[in-house]
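Remarks on the structure that follows.
Omission of a single protein chain aside, the complex is shown with its protein chains in their original locations.
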Amino acid sequence: MKTYIAQRLGIAVLTLVGMSIVIFVLLRLAPGDIVDILFAAAAYVDPAARTEIMRELGLDKPIWAQYLDWMRQIFSGDLGKSYRYDLPAWDIIRPLIPVTVELAVLATILSVLLGVPTGVISAVKQDTTLDYALRVVSLAGLSMPSFWLGMVIILGLVAWLGWIPPMTYVGPGEDFKLHAIQFLLPALAVGYRSSALLMRITRSAVLEVMREDYIRTAWAKGQSGRVVIWRHALKNAILPVVTVIGIEFAFLIGGLVVTETVFNLPGVARFLVEAILWRDYPVVQNLVMFIAVVVILSNLVVDLLYGVLDPRVRYGD
Amino acid sequence: MASWILGCAMATRPIGAEIALGEPVAAAGPRGLGSTLARFARKKPLGAAGGVLMLLIVLTAIFAEVMATHDPIATDAFHTLARPNGEHWLGSDHLGRDIYSRIVHGARVSLIVGLASTLLGSVLGGIIGLLSGYVGGKTDLISQRLLDILQGLPLLVLALILTASLGPSVENVIIAISIPIIPRAARVIRSSVLSIREMQYVEAARAIGIPHLRIAFRHILPNTMGPFIVLCTAQLGSAILVEAALSFLGLGVPEPYPSWGRMLSVSAAEYAQKAPHLVLFPGFAISLAVFGSNLLGDALRDTLDPRLRGA
Partner (left out) sequence: MSRCRFYTIVAALGLIGLIGVTPSPAVGQAPKSGGALNVMLREDLPQGFAIHETSTISVVWPSMPCFNNLVLFDPLKPTESLDTIVGELAEKWSWQDNYRNLVFFLRKDVKWHDGKPFTSRDVKFTFDMLREAPDAPAKLRINPRKDWYANVEGIEAPDPHTVIFRLKRPQPSLLALLASGYTPVYAAHVPPAQYRTTCVGTGPFKVKEWRKGEFVEYVKNPDYFVKGRPYLDGLRYVVIKERGTRTAALQAGQLDVAFPGETTKTAGEQLKKAVPQLVVTTVGTNVNDNIIMNIKKPPFDNPKVRLAVSYAIDRRALVQAVHQGGGAVGASLAPRPYGVWGLLEKDLLALPGYGKAEDMKARARKLLAEAGITAQNPLRVEMVTRAIAIYVDMASFVINELKQVGIEAALKQIETAQWHAMATRGDYQIGANLTGLGVDDPDGNFYENYACGSPRNYSQYCSEEVMKMVDQQSQELDPKKRLALVHAIQKKLEQDAARPMLDWRMDYFTVWPHVKNLVPHHNIYNFGRMQEVWSDK
């Protein structure tokens, strides 16, 4: 087991290094850089001033030199200074992370609460009208653009109630009720989509398991249906479900980008878009690497969980 | 074509010994397209519905000029934000452009971008997966790591960075959406190839001395068609959604092509109080397209490879 973890971590590090190079190069491929944007904010271009600012920000060095600078910075714990805000990137990013994490966790919880039970019901009542209805509803969730759902929610609220959730961040300490409302709605918008996926996975996993011999044996032995399902089927269907939860958590970022924008939540995802548009290399690079680390770690955790949950799977033997 | 696909897909069931060497995978016999489809519709009504929906959308895209009532980019200052009426079936936007015509033409854009990026990404990824899975060894290891790198990033984030890098144009959006699909396609095809590779008839072919490339492309590839098609339909839905999100964020398909996603950005929400149809109809259009592709994809997957259910 230990060697397996070590192996995976080693590969993860290699992957991360590769990703850092890809991100670094891709960003610099983008036409226009921070200096152009600063001039755009001034509606004015001055070549002499341009050279000055490039030198000040270290953008006049060759690309490989800039990359090495960045790597050196990371290993010394310095995440660089935001070109736009002239402040350490970490100081700007730090307060945003809890917001995104909270939203992601809430969305995942909601999606599990919505998706798993409906998946089980759908599997048990396979091919009935209820099954079809649930499948259609969940498929609708997978098909709707999550930003559209968010927009419709906000516009509906303002049209019918003349009210929208708060547009500036309300911390849980300040006003818990308002904070809850502020986060529940976007979590629902994002979670609906994930719940659809979970529902389908749960359904097919439960169906698979129900076909297995030992289930039929249990039925034949006379155990009540519900016990069979909850004790045997669900326990073994957990595996693919957990896998998907793990994978979805990482993919949530995509949905969070647009949802944070629509609901005006000060999260990391929304900030990433801003930083990309601003060619704020230090911020984008570090944020993307951070996301990559989260994704890779969560994949690793899921794989290990797999090993724990399924006695048939063992690593390192 | 369809029957060939369905036919060779059915052949992915583990019956390898029945497949004669040197012959391409047999079609599903002389049953004919019509009855194959009829059987499919009967067994999978939802899937058939999805198929019909997709067909309608494809037809709309192809015959957009005929189906549209107005020029999608012509403005009309005297009929802005009109409710759906006889003149503008789905109303008009803040510049007086007919929403129905824009949605009809938008189908073309969304489908082209969705299909092109899905196919591009899936084909490229498929080739990588095929070669990587078949050749194995070091090539496999290295390409897996490279794919890990691409896959480590969420779809939208990578597409965002790519469109920012490449600039706003239809071609660039297609490239930007296709690149994140490559690793996912490669994974699916690779695992399919891995399982087929071990089959006896492949070993036998090697034993006889048939060159690798021929084996790869004539024997293995056709048997991955099933998972490939399933993958395509699954990715088509998310490609359309990603294109919509990119357009919404301002980084997608630029003017003058009407794009469903862009119809939702900027002005739509602003005028939604007076003209909610500005927000509702393009969103419905996107949802319907993805819904249809998902329904069809599900049914195809159930038909082609029950083992893949739940992927």
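Assorted remarks:
Order of writing sets the labels: A and B. Residues in every chain begin at 1.
Keep this in mind: a contact is a pair of C-beta atoms (placed from the backbone, for glycine too) under 8 Å apart; a residue touches a chain by one contact, two chains touch by 3 or more.
None of the values given here were measured: they were computed from a predicted structure.
Every shown chain that the unseen chain touches in the whole complex is listed here: A, B. When the omitted chain is restored, the residue from A:I164, A:I181 or A:V294 that touches it is A:I164. Touch with the chain omitted from the figure is made, among B:L37, B:V58, B:L81 or B:I210, by B:L81. Per the touch definition above, the residue from B:W89, B:Y201 or B:Y271 contacting the chain not shown is B:Y271. For chain A, the residues touching the chain absent from view are 31-33, 36-46, 49, 52-53, 56, 84-87, 92, 95-96, 151, 154-155, 157-159, 162-164, 166-169, 261-264, 266, 270-271, 274, 277, 279. In the full complex, chain B touches the hidden chain at residues 73-78, 80-81, 94-96, 167-168, 250, 254-256, 265-274, 279.
Here is the rule we go by: only the chains that are shown with their structure count from here on.
Computed from the mean C-alpha positions, the centre of chain A lies at a distance of 23 Å from the centre of chain B. Taken together, the chain A residues at the contact with chain B in this complex read 11, 14-16, 18-19, 22-23, 26-27, 29-31, 132, 135-136, 139-140, 142-145, 147-148, 151-152, 155, 158-159, 200-201, 204-205, 207-208, 240, 250-251, 253-255, 257-258, 261, 272-273, 276-277, 284, 288, 291-292, 295-296. Residues 46, 145-146, 148-150, 152-157, 160-162, 164-167, 237, 241-242, 244-245, 248-249, 261, 264, 269, 272-273, 276, 279-280, 283, 286-291, 294-295, 298, 309-310 of chain B are the ones touching chain A in the complex.
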